[in-house]
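Every protein chain except one is present and positioned as in the full complex.
Note that the chains take the letters A, B and C in the order they are written out, and that residue 1 is the start of every chain.
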Amino acid sequence: MDAILSFRDIGKQFYGNRVLSGVSFDVAAGQIIGLVGENGAGKSTLMKILFSMPEIHETGGYEGSILWNGSEVKFKTPFDALDAGIGMVHQEFSLIPGFTTTENILLNRESLHRSVLTDIFSTRISMLDRENMALRSKKAIAKLGVTLDPNMLIKEMPVGHKQFTEIARELCRDKVKLIVLDEPSAVLTESEAEVLLSSLRLLANEGIAIIFISHRLREIVDLCDQIVVLRDGQKISELPAKGSSVKTIASLMVGRSVETQGQTDVADTYMNYGSSEPIALSVEQLWVDMPGETVRNVAFSVRKGEIFGIGGLAGQGKLGIPNGIMGLSPSGGNVKLHGKPMQLGSPYAALKRGLAFVSEDRRGVGLLLDEGIDWNIAFSAMQIQNKFLKPLLGGLFQWRSDREMLNLANEYIKLLEIKCTGARQRVGNLSGGNQQKVCLAKAFALRPDILFVSEPTRGIDVGAKLVVLETLKKYNSEYGATIIMISSELEELRSICKRIAIVYEGRIEGILPHTAPLDEFGVLMAGAKSETQQGGRSEN
Amino acid sequence: MKKLRLFLIENSVVITFIVLLAIAIPASKLPGQFLLQEILTRLGRSSFLVISLLLPIMAGMGLNFGMVLGAMAGQIGLIFISDWGVIGIPGLLLAMIISLPISVILGWLCGSIMNKAKGREMVTGYILAFFMNGVYMLFALYAMGIIIPVLNLELLLSRGFGLRNVIDLINVRQCLETFIPLKIAGVNIPVLNYLIIAAVGIFIVWFRKTKFGQDMRAAGQDRAVASAAGISVDRTRIFAIIISTVLAGFGQIIFLQNMGTINTTNSHEQTGLFAIASLLIGGASVTKASIPNALIGVILFHLLFLVAPMAGKNLVGSAMIGEYFRQFVSYGVIALALVLYEWKRVAQEDASRAMLRGGVAPDKGKVNTL
Amino acid sequence: MEQIKRFLSDFGLPRIIIAVFLLALFMMAPAVGVNVPDALKDVFNRFGMNGILVLALIPMIQAGCGLNFGLPLGIIAGLLGATISIEMGYVGAYGFFFAILTALSFGSFFGLAYGALLNRVKGGEMMIATYVGLSSVMLMQIGWLALPYKSAVMIYGFSGEGLRPTISVDGFWRNILDNFMSIKIYDIFDNMVVTISDFWAYIPGIKWYGKIPGNDIGKWLYEPKLIFAFPTGTILLFLFVALIVWAFFHMKTGTAMTAVGSNPIYARAAGINVNRMRTISVMLSTMLGAMGIIVYQQSFGFIQLYDGPLYMAFPAIAAILIGGARVNKASLPNVFTGVILYQGILVMTPLIFNAMLKLDMSDVIRIIVSQGMILYALTRKTKVLK
Partner (left out) sequence: MSPRSLFQRMCVVLALIAIATFLFYIGKGHTLFIDTNALTVGDNELRSYASATVIVNGKKLNSSMGRAERSMVVVGGPKHTIEIVDDADTDRRVTKKLTIPTFMNKVIVSIPAIIGDCPEEYWITPFIPPSMVDVPVEKMQQQNTLP
């Protein structure tokens, strides 16, 4: 089989940050390639390079070459790639809700009746040839081997049909040879996913190559011919799907080597860490309605003074846990703080009870970009705990003390080494790492008993990373505060937490001591454990 | 039963106004023939303006408060033919041809500015109309007679430049209405007006079926998806506004030839308000409007317009209260439509977020064992 | 340094053009024979008159509700206060403050309802505000006709029902603030005489300020010529209200409001009730609008009912934008510079144009400057924090 698409030594760095290096593999006609890897392993960057997305050009292009049908290509825009015969189905639906299936499949590629007006004004003044459009869309749907009503409106469709419409849209291009599917089954029910997989097999039999990106390793193993595993921007392995097990792939994804880092303590001691300490926070039956990070049923408890880690792949729900408990997303369940039940759904109540949260969405939730550092740090403490306020006229008015706020800000600037021109500098002008430090300072200013830290090192440089992690440790040891850290980076969790819970599909898949071998984490993250223990899960 | 309820909810505005009129028309004690004559005339002169609002709504740009720009262009056309002394239907056609390039330029300007203020097209259009009014006054009160030569000195103020406050359109007055005379039971029917409105209706229907119309609908529903599919959303939106502006210009010409005079500086001011209020009273919303909405709206709005003062006098003893009530309705119905629209939008945002839940809340963490 | 830079970038080209234009007008004024002290008097007068109306925009901008195109609602509250005060027959300072208090209480009610409405239409506030303002003016037209006012100075003489479109406040509280401690410069027999209000003139010791020595003010046959007057009371009240607004934004609640405007999600995460803050801001805005129109009326001399308030929001909005405010950020300096620049243009252009070209283009220039400014602000890219 000749390769229709080959990647040759693809590399890419963003602002000196290497995200891909030396990735090469081939895709042959009619072949289904499964592309797997953790978040940040470089899957989406690779696809962006293939489609020549603007952000790739804007950040200085890429290294290596892409061969399409045997000759090197460099597409200028995504539309060039589409014209060449490469289709892409994105994770989010890219459909017009008020249009029918046919209209969506043929969006901007409608069949037209030509007329005199066409020449005078533009081709866009031509009438649509509805009959021909219906014909073309039927043909495309037929290729998928499913039944779709061509005249149904997208907004009235079940999710699965939307996904098929998207794929049909790519198939409808005249000479499509390759389709990239990014997490196509994430929103589907299992039966819908089953239908999708058989449609994809049908397509492959017709000679269309498919690159299939998924976190559902079971599907990968079932569907694909060949599996490419990426880790930290490098191709770790390429193996035939036949004969591979979910577990092998999972451990390839997270790294095979079991680094003990000189800590050979028995796992049990960590699992029973500080068993003499009282339980600070216990969570049962927690559900959180956070878009893209749904939590379905989570239970765990954390002891006083512990640093507890929560990990898992993106979209599995780990971020939903702190957002739900802190009242930022609609949530429910039993959460007890020092044994007393806590009111969910109110950020005020949570903060008042001594919880604090460093959000993963720094710029959106964490900061007032238009205000100074002093405001950002002191604001929550002022509003919740009436700090930095001077009562006037016997407490009738609460006057803001700008001087105290400034002092506090200066203190934290020194403590956390925030690089700035002064405590009044606009936070929007700080670098990502310094913004993160401001977020931490904001939480520390509240002196919380329990601190949620979500993705504290995402998108910041190495130096800042160290300071952030050290500060967290120090805060934990000095004030005996409980810290719950949520992170996508397993290594980071293992370096600071004693126990790490892994979230998969909105549930806690398992809790491991930080010394547990990496492949055990990998299995949990890929949900492989529950797939082998289906029975046990449903008793939940 | 459920269908009936849905029907009532969807047409609540229209039904409210019909009920209101059912009370007001008998109370006004105006003769039926008079009302019928007036409504037929007003339908003939105002519908075109209202129909000009349809395309921007389809393109997701809301109510085109910038249509006033088109009205200004139409007036400029009429001013020129009055100056040159071109009469009758050729005069009207010439006025339309003159207004065409002006409308296109103004529409392009309006569309480009609205593209810079995506998400607040309506308030931008509303302010733009005021701003252009200033520019128009500069043209009418200072440029005419100084920069632009005026042949017919009767149009000018005695100071030698600037247009008079009122321009008499004697040369083209009601030439459409009288072109095909038809009188049924003592009521004059402006046949040609209706033919023109039918033509623009057919144009709108046809346009919706073209590629352009399809692109406009796509851009109106989801800008991001449309532009990802390669549709140049910005250009499409500008085009929608240009067509709307051109039609508004023609509409204003038809409107003013019936009225017979131009108030140089403020004939266009109420155009937008009345057209938009009519459309909304006809049951349209900020995101959805049709030709029946426009026609029903014109009839209901103008009936209210006609009977309100007399009904007010007979019901509460003051014609002014009826008049003020009518004015309140013009503004109030727009306020109501905007509130309903934003309300729905906020609710929809919540609903679309809820859709991402993946059914969490109901089963509270029960495992999906499918 | 950064603050200077930020100020310059925020200041923007249109404002620089307007400032330079105004400066040029003032420099041209003596050359074309415009009476500069007279013009200055007018500018100061309008500064005091319009100041609080412009100030009224700050709370809503700061809380992220955008430009308050619904200011007419507050103005209606003010009109109710003024007419009720006159209806009761209160005159002088008592009448004036009664009017303000009544207006404030109406304003708080209206603001509460208006705020509740705006909370349901987040993101689309400006257009809704515009039409809420316009339709409330229209609805109130019926009110002015139908409400049972009885005072003979206000109702139509012949029918005895309904208020007149313009009601003079002469004999009630006309210029009551303007004259309070007002600094006036008279030309008396070619001598410049400075008086600080008649109030001071009667105090022994500084009596000579106000009178020509050896003459009694009541017995003058000679009418002294007023060269310049400074409306001290009006401006003092404006500054006092500005001080209150400034202080409010230095309190806990004001701080929270600013945060809501800056980033509502941040504020929510910090335990702030965002809707409550927005409602408070709308109430404040409406109440300030109500108070502002009364101050305006005491200078202007008339209460304008019916469609009088219809477009009252535009001059205020244009002024604050000219002063450098953005759709989501405004400060007191914005108000001060804005009112001076905008009212300066309004006063100076007709004077200069009339003197030079014998043309009154003030209407056109006012429309183009104010609407152009609003248009500019609307099309400027504002950071959407979401």
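By definition in this document, a contact is a pair of C-beta atoms (placed from the backbone, for glycine too) under 8 Å apart; a residue touches a chain by one contact, two chains touch by 3 or more.
All values derive from a computational prediction rather than experimental measurement.
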Sole contact to the chain not displayed, among B:Ile87, B:Ile105 or B:Ala228: B:Ile87
Omitted-chain contact residue, chosen from B:Leu141, B:Leu256 or B:Ala335: B:Leu141
Residue of B:Ser28, B:Asn133 or B:Gln221 in touch with the missing chain, whole complex considered: B:Asn133
Interface with the undisplayed chain - residues on subunit B: 81, 84-91, 93-94, 97-98, 100, 133, 137, 141, 157-159, 162, 165, 171, 265-266
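The rule is simple: only the chains that are shown with their structure count from here on.
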Mean-CA-position distance for subunit C and subunit B (Å): 34
Subunit A and subunit C: spacing of chain centres that average the CA atoms, whole Å: 51
Set of subunit A residues in contact with two or more other chains: none
Multi-partner residues of subunit C (each touching 2 or more other chains): none
Subunit C - residues contacting subunit A, complex: 2, 6, 247, 250-256, 258-259, 262-263, 265-266, 268-273, 329, 383, 385-386
Subunit A-touching residues of subunit B, taken from the complex the two chains share: 206, 209-212, 214-215, 217-218, 221-222, 224-226, 228-231, 353-354, 356-358, 360-361, 364-370
Sites on subunit B touched by subunit C in the complex: 113, 116-117, 119-120, 122-124, 126-128, 130-131, 133-135, 137-138, 141-142, 316, 318, 320-321, 324-325, 327-328, 330-332, 334-335, 338-339, 341-343, 345-346
